[in-house]
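Questions regarding the structure given below will be posed in turn.
Note that one protein chain of the assembly has been removed; the remaining protein chains are unaltered in position.
Moving on to chain A:
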Amino acid sequence: MTDMPDTTLTSDPSHDAPLPVDTDDAADYYTPGAPIADTKAPQGSIDQRWQTRKFEARLVNPANRRKLDVIIVGTGLAGASAAATMGEAGYNVKSFCYQDSPRRAHSIAAQGGINAAKNYKEDGDSVHRLFYDTVKGGDYRSRESNVYRLAEVSTNIIDQCVAQGVPFAREYGGLLDNRSFGGVQVSRTFYARGQTGQQLLIGAYQALERQVAAGTVATFTRHEMLEVIVVDGKARGIIARDMVTGEIETHLADVVVLASGGYGNVFYLSTNAMGCNVTAAWRAHRKGAYMANPCYTQIHPTCIPVSGSHQSKLTLMSESLRNDGRIWVPKKKADCGKDPREIPEEDRDYYLERIYPSFGNLVPRDIASRAAKNVCDEGRGVGPEVDGVRRGVYLDFRDAIARLGKDGVEEKYDNLLDMYERITGENPYEVPMRIYPAVHYVMGGLWVDYDLQSSIPGLFVTGEANFSDHGANRLGASALMQGLADGYFVLPHTIRDYLADGPFEKVDEAHPAVVEARTSVTDRIEHFLTVNGTRSVDSYHRELGHIMWEYCGMERTEDGLKKAIDLIRTLKDDFNRNLKVLGTADSLNQSLEKAGRVADFIELGELMCIDALNRRESCGGHFRAESQTEDGEALRHDDQYAYVAAWEFAGDGEKPVLHKEDLVYTAIEMKQRSYK
């Protein structure tokens, strides 16, 4: 149960709150642009919009489908499901991933589960309730039409997966089991032990491989997409590098889909896989696709802390541990280096229970994360010192063991405690566990309309790579739902309206736009290999991550963000002059791969800070210190910031252009969250 939702209570509407006077902290960093709107969602009652759109989207004659070439970058839940479905429909699909097999996309690592409004428990769940919980959990910063559709198709996902042989947990009677996550009051989460993402992805992967055998899908593994080809304003293909031979390949098509996942690795340390990147999305952004709400990052409170400067990634521990574990730090700084078992009860500060007596250890993710950061900043963190600070808090099972017995705890949290011991070498039955927040998911991503089409016609974006469904904060077990909804049930319908005008005029490889895209890729590679400086790619990535975590992490301030922008600009300059990448362009070269990714992360990092600076309000995963209530809680400003910030690239060294899409709620009322 790793992925629990935020619990939300509603109280005073935020528009009663006083507003800050000077609100555009980012004024010097961007150019205001024309407002943007989603033109594809039909008007009318929210529960009719998807039916209407499906009906209105034009059909493609089956005989024409095999003449239509579709490129899909990414084989996670969002990409594999789309590739399989488009292949079954008879389109000619090319599927790309950077791993050696489509089955390894990072969706595989999701543990907790997937939501669906099946109401199998007869506990009052419905499409509307799932919609409501998701919008509220997203702190009213998502687009209601998209979220409603997500809730609507959620039930089909479970049917599809079961038919594919996904071994979900079942009850003794043979029916599917559900669990309730955290504060959500209904049981709607389907799961396969702690490996739900793996089982769902294997299902989609198998469907994809079946289409490979059927000849409708061709897979390109160990291929990294490095550029989008835009011809006459339309996406017409990609440039990819064969990561084994180094060959730069041109792939042309009628339509391109990006399902390339999230960019949490901009923070260097995150729960993402080593290869997760923003390159596919960022290259599209530079070609005209707007990037929406890039600063919205989800930080998960229960990860295993950093153990030293060698650390390459962070591992998530199920959030369900907070149901029975008690979180504390020593009251006195002097006790922080001591064996925790020797610290008496009266010297322990169970700070969540103290500050939030009614929710205690079960406060939402963002609150638990920020509170942990605050006590460590005060110098009361525990565990090894990394860069002079102890960054960890105890999650203690002593009382739970006394209450439930060791067996009881073992039964509930079976493999989690083992996993902790394997990684840290400490036995959590004897010594309290140590946890610390880590970057886990990004709600921001490429802007898409209701059809999942970006601002470049013919470029569609699905899964974590787009921005649309989770607002400022994602509810647990809803990313898997979104990836599969997009790929199995949404994109295949919306994309046909675009493809109905195809096949489009053939593009020649000698077309100037193709040549330009290829040259930009080869020039960049040439540049990385010839800087001949002294610093490794990893050292830049680590430094960028440090800047982002410090100033654009759990808590953001105007001064900090401005400082971060300066630091990132300096870092970028140094990266361009002092990078050292060995090896050649025409071979398997992992340093070269990383150089391209880090170069894009650096540019993204700057935009994230500008976006965070512009949004002088606290909402969901975005806490601006300038916007809090008297007792330090997040304060939203719906009258000023109920918009999607869609950023347009204006050229290197130019200020990005901000287009605002107003968020309009017709089926739900905006409320402020409160937990005290």
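Note that in this section a contact is a pair of C-beta atoms (placed from the backbone, for glycine too) under 8 Å apart; a residue touches a chain by one contact, two chains touch by 3 or more; residues count from 1.
The definition used in the following text is that contacts and distances are computed from a predicted model.
The UniProt record for the undisplayed chain lists the protein name "Fumarate reductase iron-sulfur subunit", from the options "Fumarate reductase iron-sulfur subunit", "RNA polymerase sigma factor", "PqqA peptide cyclase" or "ABC-type quaternary amine transporter". Here the missing chain is touched by one residue of A:T424, A:T522 or A:N578, and it is A:T424.
Summary of contacts with the chain left out: across A:R179, A:K313, A:R398 or A:H511, the touching residue is A:K313. Within the whole complex, the absent chain has one touching residue among A:D28, A:E56 or A:E171, and that is A:E171.
Shown as candidates are A:I36, A:V93, A:I108 or A:C295; the residue that touches the absent chain is A:I108. Within the whole complex, the absent chain has one touching residue among A:Q195, A:S468 or A:N614, and that is A:Q195. Although one chain is not shown, part of chain A still touches it, namely residues 81, 84-85, 88, 99-104, 106, 108-109, 118, 120, 156, 158-165, 167-176, 192-193, 195, 198-199, 202, 205-207, 209-210, 212-213, 219, 221, 244, 273-275, 307-308, 310-313, 315-316, 422-425, 488-489, 492, 536, 538-539, 580, 582-583, 587-591.
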